[in-house]
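Omission of a single protein chain aside, the complex is shown with its protein chains in their original locations.
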Amino acid sequence: MTTPSTAAAPAHDRPWRRIADRLPPITTIGPLLALLAAGTFFAVRTDRFLAGQNFSLILQQVMEVGVIAIGQTLVILTAGIDLSCGMVMALGSIVMTKFAVDLGLAPWLAIPAGIGASTAFGYLNGALITFVRLPPFIVTLGTLNIAFAITQIYSDAQTVSGLPGALNLFGQTFRLGSTEVTYGVVLMLLLYALTWFVLHQTGVGRHVYALGNNAEAARLMGIPTQRLLRGVYTVAGAIYGVAGLLLVARTGVGDPQAGQTDNLDSITAVVLGGTSLFGGRGQILGSLVGALIVGVFRNGLTLMGVPSVYQILITGILVILAVATDRLSRARG
Amino acid sequence: MASASPAPTPVLEARGLVKRYGHVTALDGADFQLLPGEILAVIGDNGAGKSTLIKALSGALVPDEGEIRLDGQPIRFHSPLDARRAGIETVYQDLAVAPAMTIAENLFLGRELRRPGLVGRLLGMLDRRRMLEQAKGHMEGLKIGIRSMRQAVETLSGGQRQGVAVARSAAFARHVVIMDEPTAALGVKEGNMVLELIRRVRDRGLPVILISHNMPHVFEVADRIHVARLGKRCAVLDPKRISMSDTVAVMTGAKRPEELPPEALA
Partner (left out) sequence: MAKLNRVLLGLLVLAAAIAAAAADKPIIGLITKTDTNPFFVKMKQGAEKAAAATGAKVMSAAGKFDGDNATQVTAIENMTTAGAKTILITPSDTKAIVPAIAKAREKGVMVIALDTPTDPQSATDALFATDNFKAGVLIGQYAKAAMAGKPARIATLDLAPGITVGQLRHDGFLQGFGIKEGDPAIVCSADTRGDRAKGQTAMENCLQKAPDLNVVYTINEPAAAGAYQALKAAGKATGVLIVSVDGGCPGVKAIQAGTLAATSQQYPLKMADMGVRAGVEYAKSGKKASGYVDTGVTLITDRPVSGVESKDSKFGLANCWGG
């Protein structure tokens, strides 16, 4: 006797529902559609938007938040949050640049030192959350201040300039057709691809999703949840360090005042990209789309001569729409 | 019990289990036997030591005294993982599934299959096709009719979700499946569906320990009934030879096992 699939039968039989089930969910497609819509709008309204060079610029401009958003996405997937990201990035960039300039360390030593400092802070976050069992919001609120203070004290609130050429490597460009593309943008895209691979094609990635979706179930199924959580925050810290390197390459200096709005900006990118703040659901590539949406609006509105206060307004509306779409799509499903 | 053939080795056995929490003695020399190919229901009033017994058998806690044997060999569990590695799977009361993930993903949660060769070993790349196929196989083997293994578990009904959890434990269990209140949250139709699933698991050769408060369900599927009382095994009853009300009476202490006719004991 075959057990019939009972309660779900009526809804799934409707033909449009069967098609809808095969398409990616609205939370995945939505951000991409929004980005395409915005792009189309600006392409029509201003003749300077649709240019390879302009797109290359936008990619460079979203690099800082875009890379930080990778780490933030990983953290948010575990139902956590990381408010310290921008400050940890700034710390890494100051360590990196001061080691190169003040201590005269070769770049291939200074850069890992900077990324190492950021990674250490990531581990600190993870340790406080798992060993002392403090909520991520509180922990990263504290480490954000600690990282900021250390950065100011170590740099004496001065920007570090006169960097050796190697630190600017990722700011160099190469030609793609008629467009100049920076290596930093390529690195960002590679990082996104790598993270996508780990999240979707490996067991560890599935475990991260399970941890955010139902931590108790993950634990019962033998997944080392505490170790995994520490690992996620540590990897996020390393990613913030890489963001610091890319920022140094883009601006040409180590800036201790950098990254102060990056926590909210990266969370915005993650939310716009369709990842749920409750954990366990979302797309890493969505965060790139989310960062691009903000970047496209900022670029397009400036090209159109619209005051930037409207950019802030639109970003706010989009965030509400993104979160509402996520809730509504789950209520239906 | 009178029997012509020699008594089979119990699949899972415990003798003299003791567990104390401060002044409270949860297990007071409890015994336990699970025979091959049976569905053994474990019942007991609150505080009878039923859940503590099950936790000891599934590795969720370590008893202070006593011994546990699996297939006749003594064994010690220090964690639920130890029990799983020994081939004992548990279907938890809240199912322990990740609602946003698919049926296939949940089935292999924590035990994902990797691609063969370098790609699987070095990169840890998942073999999703194989997991989908095997998931389909496991579900069909238990005759659970869900069309797509790609469906998110949260889109399923309560009974279907229970089916996924049962299929997961049946897929990986080598010796025992423990089910904790599997029909508690379900309606009549789906509850019966799950009972049928339990029978199918037993029919595939996996003995089942069924913890349940639902007497009608117990009487429908159980081969024997283990009654826990006051931290010990009070009696083991034959549901075909004893009434439901007498069983409840033994469970609450209103009737003593000595007062029962001998054929009621299993």
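Observations
Residue numbering begins at 1 within each chain, and the chains themselves are lettered A and B in the order written.
One rule holds in what follows: contacts are C-beta pairs under 8 Å (C-beta built on N, C-alpha and C of every residue); 3 or more make two chains touch, one makes a residue touch a chain.
For clarity, every value in this text was computed on a predicted model and none was experimentally measured.
The shown chains contacted by the absent chain are A, with contact judged over the whole complex.
Considering the whole complex, the residue from A:A34, A:V75, A:V208 or A:V253 that touches the absent chain is A:V253. Of the listed positions A:L33, A:L176, A:I312 or A:L328, the one in contact with the omitted chain in the full complex is A:I312.
Summary of contacts with the chain left out: across A:I26, A:A43, A:L57 or A:A166, the touching residue is A:L57.
Residues touching the missing chain, restricted to chain A, are 46, 48, 51, 53-54, 57, 60-61, 64, 145, 148, 152, 156-159, 247, 250-253, 255, 257-258, 260-261, 298-299, 302-303, 305, 307-309, 312 (touch as defined at the top).
The rule we apply is simple: only the chains that are shown with their structure count from here on.
Centre-to-centre spacing of chain A and chain B amounts to 43 Å, using the average Cα coordinate of each chain.
Within the complex formed with chain A, the residues of chain B that make contact are 80-81, 84, 92, 94-101, 105, 109-112, 114, 123-126, 143-148, 152, 154-160, 163, 189-190, 193, 196-197. The residues of chain A lying in touch with chain B in their complex are 1-8, 12, 21, 197, 201-204, 206-207, 209-210, 213-214, 216-218, 220-223, 280-281, 333.
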